[in-house]
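All protein chains but one are shown in place.
Should a chain be cited, it is by its letter among A and B, assigned in written order, with residues numbered from 1 in that chain.
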Amino acid sequence: MLLLFGSLILCFAIGIPIFAALGIAAGLVLVQKDISLLSVPQNLFEALDAFPLMAIPFYVLAGSLMQNGGISRRLMDLANAIVGWIRGGLGSASVLTSMFFSTMSGSSSATTAAVGGIMIPAMEKKGYPRNFAAAGIAVAGELGAIIPPSLPMIIYALVANVSVGSMFLAGIFPGLMLGVSLIVTIAIVAKLKNFDDITPITPKAWIVNVWRALLHSGFALMMPVIILGGIYSGIFTATEASVVAVVYGLLVGMFVYKEIRIHDLRRIFAETAILTGTIMLIVGFASLFAYLLAINNVSQHLSALIGSVASNAFMFLLLANVLLLVIGMFMEALACIVILGPMLAPIAASYGIDPIHFGMVIIFNVAIGMVTPPVGVNLFIACQISGLSLEQLIRPLLIFLAVLIMNLMIVSYVPAISLALL
Amino acid sequence: MASLLARGLDRINSLTYTLLFLMLAAMVAIVFWQVAVRFALPPLGIIVSAPWTEEAARYLMIWSIFLGGSVAASKGLLIAVNALIDALPAHAARYTRLLALSCTIAFLAVLTWYGWVWSEFGAVETSPVLTISKRWLYLAMPVGTALMLLNLLSVLIRIALQPARQAESHQ
Partner (left out) sequence: QQKVTLDLGHVLTTDSHYHAAAVKLAEVAAEKSNGTLTINIFPSGQLGGEVRMIQSARTGTLPLVVTGEPPLENTIKEYGLFSLPYLFKDLQHANQALQSPFGKHMLGYMDRYGLVGLGWISTLERNLYGTKKVSTVDDMKGTKVRVIQSPGYVRAYESLGAQPTPMAYSEVFMALQTGVVDAGEASPDQIIQDKFIEVTKFYNKIKIHYMPAVIIMSKSRFDSLSKEHQDILREATDIAVKHAIAVYEKNYQEGIEAMQAASVEIVEPELAGFRAATEKIYAPLLKDIPDGQKNLEAARAAAN
């Protein structure tokens, strides 16, 4: 165990790619235990040869098509028309855009990149402190993982053996709740720090603006209707929905908005495949790592340990949250799910916690992990866009983290928020 | 020698890039067909089944993962934690980076070897629906990891040959 985690941390520290770090740590233990290294390819192929994973390249591709096809810009205009006039309106519009974008993209890093690229400079121009804008966009990007469709949910569904479609349904209310609380947070901070004041607008002008933006973004807004509608009316499965999103994004981008040209396709598709490759290698090697934990009975030890401390579901959830938050600080989100999901889900079930509800708790935690230093993919993207360092983002992040943890507590202790639609 | 490797890799990577486009496009077409035969065609009175779609798409995906990883390696896109390296002084960062690259390359060499052995072992298995030898699936791993290895080797040589003070600007 010491060898496994010690070598993993060392590999992470010197900057070895995450998939290789997981693989090296696991490989050393295999050698030490005298288990054939053939179990490495065997594990990889078992983990990756799963149809539900197909949704990952497809939802990444759909997100890229939307960004290239002018859909995300139209969503931004709509969000601005709806909430742009309130106190902290531009920040709120960023959150709302992230929510719209999240209904089509499964990835929170894609959401952060798509929204941040335009919104961070715009917010700065309107008087927002740059680090506050960047932190806000990074946090709003999390919605990409919480509002369906969601790559982390697909992975959880796979490792915990639950339905992807049910996980998607579970994410709707937590996502809405988080979105609204982020908007409120931004409005309050704007009021306290006195920037981005209310823009007075008559109700009539508001309706006209929103209506006009709606007309412009109609095709974009149909996307979630088609995806979620198709899943729940039985036309296609949650996995297949991802391909429908791609085809719809292609049609709208190429023939309706005419912003994607044929010769762009090679780049868009190939870049998607490259990004997906890097993500899936991590998923594959994380499952090798998880297999080693399983054969070492770590799950049983952990469950005995938790059992000795947590006497009820309430205590268990508290422990699980602390564990996930701490690990989420250091570990990449999908690897975290692949490794911890199969260990914690059975323990949660033994406390009578619904696997879908517990899945939502895990998803919410890893989403928070994306904005907690030192390893947080959304933070990295926001830093890149804003040209700030990680340290400069920490102060404004603390405000948002408080809000996130409040939301997490509600998701943890009010199962109905996740399960109402099931 | 080093530049020969770099030029050869450029050509392979650009070929792989096009291949990745084609494979992902094929995956989209295949899975969309899977939905269409169930949903769009029966109302037209056409009942066909396409049991091969799932398997074909999965195998393409696995190839695209390993090949995508190889191009990512050439572009420095493999996801890593660079917080510590960034905090180090340039000189130390350079040596740490070289160490990390060497470890990764050694690891990839082991992966390539066992991936190859596995593809030999799996040659007697056939895929259930397409009934092709699973060797063609399992080869994705040694091919992809070998290309990754070569790409990282090229990066390693580049950094090693750079004068130390320029190393900071790398990536």
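What we mean here is this: contacts are C-beta pairs under 8 Å (C-beta built on N, C-alpha and C of every residue); 3 or more make two chains touch, one makes a residue touch a chain.
Since the model is a prediction, treat every value here as computed from it, not as a measurement.
Q: Specify the residue from the set A:19, A:51 or A:128 that touches the hidden chain.
A: If we include the chain that is not displayed, A:51 is the one touching it.
Q: Using the touch definition up top, pick the residue from A:36, A:194 or A:389 that touches the left-out chain.
A: Once the missing chain is taken into account, the touching residue is A:36.
Q: Of A:85, A:219, A:232 or A:257, which sits in contact with the chain we cannot see?
A: Checking each option in A:85, A:219, A:232 or A:257, the one touching the absent chain turns out to be A:232.
Q: For the chain left out of this view, which of A:48, A:95, A:162 or A:280 touches it?
A: Among A:48, A:95, A:162 or A:280, only A:162 touches the chain that is not shown.
Q: Could you pull out which residues of subunit A are in touch with the chain that's been left out?
A: On the side of subunit A, residues 35-36, 38-39, 42, 46, 50-52, 157-158, 161-166, 231-239, 291, 294-295 touch the unshown chain.
Q: Residue-wise, where is subunit B in contact with the chain that is not depicted?
A: Counting only subunit B, the missing chain is touched by 34, 37-38, 42, 47-49, 51, 53-55, 121-122, 124-129, 131, 134.
Simple rule for what comes next: only the chains that are shown with their structure count from here on.
Q: Could you work out how far the Cα centre of subunit A sits from that of subunit B, in whole Å?
A: 24
Q: Name, in rising order, each residue of subunit A that touches subunit B in their complex.
A: 11-21, 23-24, 27, 37-38, 40-42, 44-45, 48-51, 53-54, 57-58, 61, 235-236, 240, 243-244, 246-247, 265-266, 269-270, 272-282, 284, 332, 373-375, 377, 390
Q: Looking at the complex, which residues from subunit B come into contact with subunit A?
A: Listed in rising order, the residues are 17-18, 20-21, 23-25, 27-28, 31-32, 34-35, 38-39, 54, 57-58, 61-62, 64-72, 75, 77-85, 96-97, 99-100, 103-104, 107-108, 110-111, 114-115, 117-118, 121, 137-138, 141.
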